[in-house]
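Pasting a structure here, questions to come.
Only a portion of the chains appears, each positioned as in the full assembly.
Chain naming follows the written order as A, B and C, and within any one chain the residues start at number 1.
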């Protein structure tokens, strides 16, 4: 279904342009990290690609028909969305949607929960989880579908050091198994560890795109340089 | 001034009030506010002093009302008559009956559907007395006898919906729009006479009632203008009411 | 005043002597109303959810009209159903007029907008939570509706109970289409109207208290059932 091509894509809400115009291609392989200051449009860009944000102008195209593409993606939201169900039922939900019998869906979900350190929480109502546990649930729920492309919006923001490491391993594994990953993060260390290429957002526009090594060594723009150093970006 | 008069649904449905009230306003400047309720409720309203007078047609209940001291006196104003209505096919052949009693006997014999008011109103009480006169007891009837438990209009609607026999006062029937397949089949037996009476509420019990105005109204209702209007009131060319108030 | 006291006594007498006429009337009231609530819920709950998840041209207007239909005057509904079911009406051949079925039809018409409207409002808040997730998971319309109805089921109970309350206390419509026929279509409210017309205020009040007691009991029952459920499922 890849590459994903954005061609002059603009996200506009009530007359206000949030992001764009964006020209960008997400190729078939790699792990793209989206970086940029708060409010620069990372979330909006990911939502635009995933089809959650309406394209006000320009185009967002998959290599396959849209309907096909929609079924093969997964998305982890910046603030995890918990269904008012038990943890196991939350994780099993995408399987249930695909008609997997309840018993089997639940047992698969239990395995995934265990991989993300939620093994003890299976029967607890998801809305009562701790912040980090919610992020883990969201990750498990996204990965259980074994999507071809996975969008992650700061998925490790509330995780402890060990969990971050474990999840990075799982993500590397998924990538090795052929899942294309596009991820927004503020964690510079994580970006360095995972990225093959970087999209740097600034003021609602894609300000710079580059392969990761080049970006981290020598960003092309002053803004990206300042950003990497944690300086004031103006 | 204005006074409140409790009347029964059959009186209101006759349409006579639409003729009388404007004339009353013109003649004696009185606004008569009609509170239209069931017979029992009308008597209750009088009892509680919520209206200044009542106009009903249920002699026994009226006398009990007076006896208990709720009203000052009873003044007969006019009468009309009850009629038997039924499906135009007339399966019980009551159109050929001699008397009301025999008509009811025919209905009972054929077990043709009959709808009763079933609400203890003046009309209902009259109907029960007719069954009794015919030597029959509605309590023993089967499901062909249906007690609707409703006002005259609602009961006529039920009868029209079921193609059933029903007893009504002539005025309600003539003014009734949803006739369906129903027809007037029997009338004219003197027992079907329906007397309306006016009873002022007793000011000794309820000092706030407007006795003066009520007296004016009573005078007017028993006077000549009223007589002319009542006797002259017609629907489809038929006279409905007969004025029969006597000068005091 | 005195009538209220007498009414209370009357109510207790009726309940404790298990007056057979009363039992028949209460039984029919419950049968008609519960059936109507079930049918109206089957239509109204999904309709409310459907209106939440679909964006179409005259959506706001449709919702406004639905809200307005909450105020369908019972007498008009009664008249309408009467005309439909009357011998000379289009459904006259079924002979439904003055039967409990006719009363159920009238009640369904009256309470469906109410149930749909409250359910719409409830579901709307849940949808605000779930929107991104369910869109992201590429759910079908029907899957969205079922997820929302299921996860919102406890709140939807209020919608059903509101419908129940409205239906069990209604008199204008069922008087017209049921006819208040003794031993056939007489229910609590029509009996109360009848006794009021007869001037038997105490007895009418007594029946009224029975009706209120019935409604309170059903509400307490449903609430405690749904609480039990909360403890076990969650």
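The working rule: a residue touches a chain if its C-beta (ideal position, glycine included) is under 8 Å from a C-beta of that chain, and two chains touch if they have at least 3 such contacts.
Model, not experiment: these values are computed from the prediction.
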**OP:** Could you write the composition of the whole complex as a label formula, given that just one representative of each chain kind is shown?
**Re:** A x2, B x1, C x2
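Operating definition for what follows: only the chains that are shown with their structure count from here on.
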Original post:
If each chain is a dot and touching chains are joined, what shape do you get: line, ring, star, complete or other?
Top reply: line
Original post:
What chain pair has the highest count of contacting C-beta pairs?
Top reply: B-C
**OP:** Let me have the rounded angstrom distance from the C-alpha centre of chain B over to the C-alpha centre of chain C, please.
**Re:** 36
Original post:
Hey, how far is the Cα centre of chain A from the one of chain C, in Å?
Top reply: 46
Original post:
Which whole number of Å gives the spacing of the CA centres of chain A and chain B?
Top reply: 81
Subject >> chain B to chain C touching residues, read off their complex >> reply: 37-44, 118-121, 143, 146-151, 154, 157-158, 160-163, 180-181
**OP:** Could you please specify the touching residues of chain C with respect to chain A in the complex?
**Re:** 126, 129-130, 132-133, 135-139, 143, 147, 151, 233-234
Subject >> Of all residues in chain C, those that touch chain B in their complex >> reply: 82, 85-88, 97-98, 175-176, 179-184, 186, 190-191, 194, 196-201
